[in-house]
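In this view, the complex is presented without one of its protein chains, the others remaining in place.
Right, chain A next:
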Amino acid sequence: MGAHRNVTRGYADELRLFGTPLARTGLAALVVVFLVLPTVVQNDFWLSVLIYVGITAIGAIGLNLLTGYCGQISLGHAFFIGAGAYAAARVGGEIGLPLPLWLLAAAAIGAALGGLIGPFTLRLRGHYLAIVTLGLVFIGEHLWRNLTDLTGGNSGTPVTAGASIGPIDFNSLNLFGESYSRNQGWFWLVWGLVALVALLAKNLVRTRPGRALQAVRDRDQAAEVIGVRAGQYKIGAFMLSSAIAAMAGALFGSYQQFVSPDEWNLLLSIQYIAIVIVGGLGTIFGAVLGAIFVGALPALIDRYSEAIPGVQTSVGGEGFISVFALNQALFGLLIVLFLVFEPRGLAGIWLRIKAYFKAWPFSY
């Protein structure tokens, strides 16, 4: 049967995610990079950038399900990420539950909060929904500063959640007689979770519920008339997106080991919007690409701020723009440039390159 390996013999074959030899080779290459990278790049700065990028990718997949697939804009993503971080601090740190459980607890809390906000999407759309979810960020900031028992108030709270799955402790990884640093362990943990979340999300969007989300995005009245309960799916998308955001927040908090209310601000929400737009609305791998491209920016700017002309390296220092303001400006610029020149984002560029080589040597 060797010669017929690549022939589609039924719908099951056609529905495979990695159906072509090229796709399988690409997958294998990614697995190798995933396994080998932390042993090659042992530099803590670069590993930590990659870990933050991975956590951001998880959150971005969540937002893309809501905004890219279901068409509901949300500026409240930072609120759910913050809620997840505090869930990790309390459930993982104080109560001391293991990683899988505090991650699921964060997801459950995120979903519950999303379920409370979700019904607003039934009455509002577009700019109006953006304004309501924007309000969420400010209500959140107020809550985080005043629920001192839960969040530590203005001064923040340590997050002492453990990072072990069964016998494997990612904080001090020990495999086959080799011991690895915390950053190496976290790289494998976080990017393993990115792969898992991406796979689950991809499965979701290619089956009945995912098609329904996209139908609601494209034409909600027609969706209703063919039997899709649009309201249910809007709320469902909100809950799922918030659950994933809360998981990203929980990972963020327990990796950083300390969180304060200043982190869940509007800029964080806008960063996520920038990621899904730059990466490509309505694609799963676009969210990951966007997170690599945009998510690494703040860390890199912070690190190399001295080399960038005009950037203040300290409060009241020389230069005309702070690191924070430069980040904001860059996110804004990226959103504008991509919306104008490549609305399909990095994923769109990638698909065009792929289509070119598929048709090569023909140009059509």
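In this text, a residue touches a chain if its C-beta (ideal position, glycine included) is under 8 Å from a C-beta of that chain, and two chains touch if they have at least 3 such contacts; residues count from 1.
Here is the rule we go by: contacts and distances are computed from a predicted model.
Entry comment: the absent subunit's protein name, as recorded by UniProt, is "ABC transporter ATP-binding protein", drawn from "Putative tricarboxylic transport membrane protein", "ABC transporter ATP-binding protein", "ATP synthase subunit a" or "TonB-dependent receptor".
Screening A:Ala215, A:Leu289 or A:Val311 against the full complex identifies A:Ala215 as the residue touching the chain left out. One of A:Pro38, A:Gly236 or A:Gly280 touches the chain omitted from the figure, and that residue is A:Gly236. Of A:Val228, A:Leu289, A:Val311 or A:Leu334, it is A:Val228 that touches the chain left out of the display. Contact residues of chain A toward the unshown chain are 10-12, 15, 200-201, 203-204, 206-212, 214-215, 217-219, 221-230, 236, 240, 282.
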